[in-house]
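A single protein chain has been omitted; all remaining protein chains appear in their positions.
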Amino acid sequence: MATIREELQAAVRRLFEDDKIDYFLGYVDDYGHTFPAILTKDSDLSGLTFDRKSYNNLAAFLPELRGSRLGLICKQCEVRTLNVLAAEEQLEREKLVVVGVPCPAMIDPRKLSADEAELGSDDPALWQEKCRRCLERNTPTADLFVGEKISTPTPAEGWPLLEEVEAKPAEEREAWWREQMSLCIRCYACRLACPLCYCHQCFVEDNKPQWLDKSVGAENNLHYHIIRAIHLAGRCIECQECSRVCPVGIPVDVLNNVLSRDFASRFGYASGETAETKPALVAYERDDPEDFIL
Amino acid sequence: MARIGVFVCWCGANIASTVDVESVAEAASRLPGVAFATDYKYMCSDPGQKAILEAAQEHRLDGLVVAACSPRMHEPTFRQVAAEAGINPFRMQMANIREHCSWVHADREEATAKALDAIRMMVARVAQSEPLEPIKVPVTRRALVIGGGVAGIQAALDVADGGVETILVERTPSIGGKMAGLDETFPTLDCSQCILTPKMVDASRSEFIKLYTYCEVEKVDGSVGNFKVTLRKKAKYVNHELCNGCGDCFHKCPYKKIPSEFDYGVGNRTAIYVPFPQAVPNKPVIDRETCVFFKTGKCRACEKVCLRNAIDFEQEDEFEEIDVGAIIVATGYDILEPAEMAEFRYGAIPDVITGLQFERMSSASGPTEGKIVRPSDGEEPKVVVFVHCVGSRDENYKEYCSKICCMYNAKHAIILKHRIHDAQAYLFYIDVRAGGKGYEEFWKRACVEEGAEYLRGRVSRLYDENGKVIVEGQDTLSGEQVEVVADLVVLATAMVPAKGTEEMARILGVSTDKDGFFNEAHPKLRPVDTATGGIFLAGACQAPKDIPESVAQGSAAAAKALGLLTKEEITREPTVAVVDPFICTGCWNCVTVCPFGAPEKSEITMTIDGRKVTRPVSEINEGKCEGCGLCVASCPGNCIDQRGFSDDQVYAELGGYLERLRAALTHE
Amino acid sequence: MSDPPVPNESTPAPAWEPNIVGFLCNWCSYAGADLAGTSRIPYACNVRIIRVPCSGRVDPLMILRAFREGADGVLVSGCHPGDCHYIEGNYYARRKFIALKQLLDHVGVDPRRLRFSWVSASEGRKWAEVVETVTRELLEIGPYRYDRDGDD
Amino acid sequence: MDAEYYKLSAENAAGLFERARADYDVVAKTRDANGNLVYGRPVSFEDVAFVDEQPPMSAKAFALPQNETLVRYERGGGEIRAETPEAPARDLLLFGVNVCDAAAFDIIDRVFQWDYLDDPYLARRERTTQLALACTALQRDCFCNRISYAEDGVDAVAYPREGHYLVKIQTDNGRRLVERYRNLFAEADGDPETEITSFLEKAGTAKREPLLETAQSGLAGAFEHADWEILASTCIGCGICTYTCPTCHCFDIQDEGGYVGGRRLRTWDHCTGRTFTAMPAHQPRDRQYKRYRQRLLHKFWYYPERFGPVLCTGCGRCITHCPVKINIKELVEYFGGLSDAPPGGRRHAP
Partner (left out) sequence: MKFSYYPGCTLHSTGAEYDQSVRAVCHTLGIELVEIPGWGCCGATSAHSVNELLAYALPAHTITNATEEAIAAPCAACYNRLRYTDVNLRENASLRAEVEKALDRPYRAGVAVRHLLDIIANDVPGEEIQAKLQGTLGGLKVVCYYGCLLTRPKKVAAFDDMEEPRSMDRLMQLCGAEVLDWPHRVVCCGAAFSLSRTDIVRHMTGKLLTSALRAGAEAVVVACPMCQSNLDLRQPAILKERGVRERVPAVYFTQLLGLALGHSAKALGFRKIMVDTSSLLARVEAGREAPAEAEG
């Protein structure tokens, strides 16, 4: 991976020197962690890297930097997010420089041991679940590609955890979700880490009227997560950041998968595929299924 | 704390029989925000309304809840009472304790509980109701009529009669539409030219009507009272200011063999032409497609003879933007292309023609000067077969009945008799439909006095045999297979919307039905309105129709338009959406869902951290908003709310009912 | 200022009755319910109606709030597709209902709690039947108890 | 009072757990259904997880719960009935909690006994006894060795030795715990103080200069520092660092229910959130880095300036669980003048 580091730093330095960008959004590693960082032309680039802990979806930082010329490292996750954001006119694509990288599949942080020996291994069991379903390891539509392209293994099918929960009978499903939801502390990290939750004032911050109680509790938490999943219908690109950042380990992206699977099979939604698809809930077909309507 | 008055109505016995109105009123008086509560036998009666006015004065009420019938019944009445009592009409709500309660629940105790809940919900709702004033929208005192047929002309004349300037736009070189091409009209057989031409002349002379012929509607923006319409004035290549209509040019034009659209190909016209002698305006246009100058650059014969050098080959299409307050659509009809139906061999056999072609032949000013002839050899036909319902009432083509064919077929039979005394007419029909005034008598005259032979059955096949047209069909009354050896066959084909109707519907944002005709707002109660305010329909563009109905609809649409245009400004329901620009992120969900194009893209400039930031945000055009609330529910950030049906009101209503439950629940 | 006696407190509490919140669109379903009234068609008394301009106005937040505040069932009723006074309101609504139904079914909430119907202004009888069906099925599955106050 | 030292054998530790369950509501580290480590109520001694690793949620909730009903009211029959929940009926024993979690209570007691005595909080603290278990090694993100304030105020700290624990008692609650089960404790022999010091040295948790308290004067001048915008602007404003932190104690008062009945409750809030200080006119901290700056300065400048100890015990949860891994220790050092290299090398334009 060493070469990626040098190539990346060189490429970014050139971008700054050629005055192509005002800021660069990438990953930096320090004190044992890899984390997103906003770099300027006089930042020390020595920390700039791209490794198997670069999980963050950098598109989540676009609103803060809107309007300025911005270079950013893009895995396929970011590119699909940019497509959805472009369809909703939340970014000016011409002001962005998409730096493509060969993405070696991110390691699930919960499976990292203290010495992080797993970072070297290629065992798919250690990957984040989304990476098994990844369609393209090398960033498509990148303005600038750094590093050599790598092969993309055939993507796995299906959503294992969703199918596992779904297999339970209704009472067990309710108990399982009630228990997960009782852990939720409503820190909203899942909402704020999600690049597609960019509303200036989210419904959870409303108090006139206060549709959602501020207090935690299995039902309040469940209602919050359901509404969030609805707002992502046909939009969520399954980057699984929401589940990764959850401090108490709730697999919140399962709720998103319920809708992305259903909207894909029923209405042909491939979120993030193009920069034109409108969110699922502001579209309809005359023959949408209505067997459940009296 | 609000000072709300609750008025529980007995509605005679309708409510009081199952709802304990006294206990409900007494309980209501103790609800939060209620300053006064009472019950009365007939709230909507005069004494009832007076009681409200007095109570409002005495208890300084600032909100009303009338627990009685459905708001769809008396909401306007009690809004009026509120206004008189100095209370904003939108702080009056009706609790439906009759249709939704006393009339459908027999158990007295249950009905009373439900009535109290309904009142509790409405009190909570009124407490959250902002005072609202109807939205005032200025009205442009000018009307646009699209389509210069008889319906359009009538509408334009009637609107002009009301002293309102009217723009009459017609796509072809002259107004007059289909009716101008007809000969005598049923049921009176008076010649259409004689009754239509005066109206056409009035339209061209009226000081309030501006005629735009050879002109199409390109784009329509804005909303009721304030439409902004872009017109495309097609290049005529003749300067109508200079031209005095002497006609030298089209007499001189060497190209005389161009099939005339107006005559449906029965006659021909020249490249520079006036569609028919009584055309209004009676000045020619040059058809770019068939004029040889535009192909080879030679000829220019018309230019040479024109003493007023009115010919101008350099003319371009011009665009003009006009502001109108109302639009009347009268784009008329076309006939279904018979060539699609192979069994009638239209086009293969020259002596098989359409009803409109027969009209042109029978018209004195037509290409055959009124003589009915066989297109193949020009001879007078002795045996003529008229075929009804060609393409109409047919599941393979058009399911509907085109309404006027029975009558004009009878008319054709009569005209045939008048023109060729020894001619024999055969008419294949399914049912003769003669429902209009004087229609039955007219048809009876055709088949009894004029000897037309009516054969009840459909035509199965036509074929030509040495100059004759053999018509195979069936006479279901006699059960016989029938074969008529005819000299001429006239097909009464189905009426379909005029070409370009779909395009016009898209430009106007008005929907069309399964057969492509414009959708009226309500088939029985609002036949000339559309779902879009300020756009009205007249004539066959809405459904197959005869001349009397088209004229009637023309006047009706005019009345509707005048009702709108004689006002300085119109008021619209204030229950429109409103966007909070500070929290809107410009994702345009609202723009996507709104069926009326009300949300528009605008901007807001804010200072964040000392820097000026300009952001695209949505803004609702109150003129266009119909108050459906679709955008409110599709905005993830709840940036849009709807006045009169606000989130706060729905939340309060929900809380009003369920809070009682919640309190009861927490007792356990 | 005291509060009115809660009716089902004083009288002996009848067997449990489901509490249903009904969101009805003003042009079709509300008018259909009115017609049930004018035609004197009796039906169960469990639904409390909230009038909205269109079924498209109903936000999933409102439905979940209703369950949170103590409703045992929620019914949203609008015009038949194609009849909507606002041309396509019910089409958008239907897509939202599909998403909400999918999620509630997944997390184990009984699908008979959240019901949708198309009732036109001329279907008074159908409105009565819808209310009867929804009430009867809610009687079978019992009150909706997720967790009341949430403070564990 | 000065510390007292006892020895507690491994078997007696199990005995202490079983016997304490009769008198105390015993909380200890255990695994929940998902296999996550939590402060739970294990039923048997085997379920107790004796690991250095900290549960994501600190023990703060046992003194300041995320949701706490202050008063429940109900209106009916003409008058309003209001009831406040009673104080907890049983004593609480925090058995084997991390020292950094135990030490936090004493730090935040100061603000809850400040000019206003917070009865529900203090009632709970009254009945809580902490038997902390010292860590055998410094975890990756821990920096308790850079905070002066370590076990001060903790009722009892147990240092694992071979086959037994050296227990240091520092408060009355601690002594009462030992007196209750006196037979399980033996007198400590040898020199406990030096033994503890060498234990800390070996574990790496002994104090190491420069302590973060010394950054306070530097931080006082760093409010306008240009690098806040760059170094803290990746903060996404979620509530993880504050909700998992043992010392963050800010809360919001909410009313739920309505006219007929309901409750007023206290619930955690987080200064990094967009609505924390959102005033009707505007949000004074209108950029995310300002909100993060507020959290850091409150912990390492405003709080120590008023109450003495820094509002931090160095547990490192705010780094471990931060979605963007912002490191508060590094930032305190940088803005406090203890180091000149900004974390991740992102110096702003000079």
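Per-chain residue numbering starts at 1, and chain names A, B, C and D are given in the order in which the chains are listed.
Simple rule for what comes next: a contact is a pair of C-beta atoms (placed from the backbone, for glycine too) under 8 Å apart; a residue touches a chain by one contact, two chains touch by 3 or more.
Model, not experiment: these values are computed from the prediction.
Trainee: Just list which of the chains on display the missing one touches.
Mentor: Output: missing chain touches B.
Trainee: Specify the residue from the set B:Arg72, B:Arg345 or B:Arg419 that touches the hidden chain.
Mentor: The one listed residue touching the chain not shown is B:Arg345.
Trainee: Quick one: say which of B:Arg461, B:Arg506, B:His522 or B:Lys601 touches the chain that got left out.
Mentor: B:Arg461
Trainee: Would you write out the residues of subunit B that touch the absent chain, in ascending order?
Mentor: Listed in rising order, the touching residues are 341-343, 345, 460-465, 472.
Here, only the chains that are shown with their structure count from here on.
Trainee: If you average the CA coordinates per chain, which chain's centre is most distant from that of subunit C?
Mentor: Result for the farthest chain: D.
Trainee: How many angstrom lie between the centres of subunit A and subunit D, each centre taken as the mean Cα position?
Mentor: Once rounded, the distance between the two centres reads 31 Å.
Trainee: So how far apart, in whole Å, are subunit A and subunit C when each is placed at the average of its C-alpha atoms?
Mentor: Computed from C-alpha means, the inter-chain centre distance equals 36 Å.
Trainee: Measuring from the mean C-alpha position of subunit A to the mean C-alpha position of subunit B, what distance in angstrom results?
Mentor: Roughly 50 Å, centre to centre.
Trainee: Could you say which residues in subunit A touch two or more other chains, in rising order?
Mentor: 201, 203, 211, 213, 215-217, 281-283 - these are the residues of subunit A that touch more than one other chain.
Trainee: Give the residues of subunit D that touch two or more other chains, as numbers and ranges in rising order.
Mentor: Those would be 67, 75-76, 259-260, 265.
Trainee: Flag every residue of subunit C that touches subunit A in the complex, lowest number first.
Mentor: 60-62, 64-65, 67-68, 81, 88, 91-92, 94-104, 106-111, 115-118, 130, 133-134, 146-147, 149-152
Trainee: Once bound in the complex, which stretches of subunit D touch subunit A?
Mentor: Result: residues 32-34, 36, 56-57, 66-67, 140-141, 230, 233-234, 236-240, 243-244, 252, 254, 256, 265, 267-268, 270, 273-275, 288, 319, 321-327, 330, 343-350 of subunit D touch subunit A.
Trainee: Write out the stretch or stretches of subunit A touching subunit C in their complex.
Mentor: Interface residues on the subunit A side: 165-166, 170-178, 182, 203, 211-213, 215-220, 222-223, 226-227, 229-230, 233, 255, 258-259, 262-263, 266, 280-284, 286, 288-290, 292-294.
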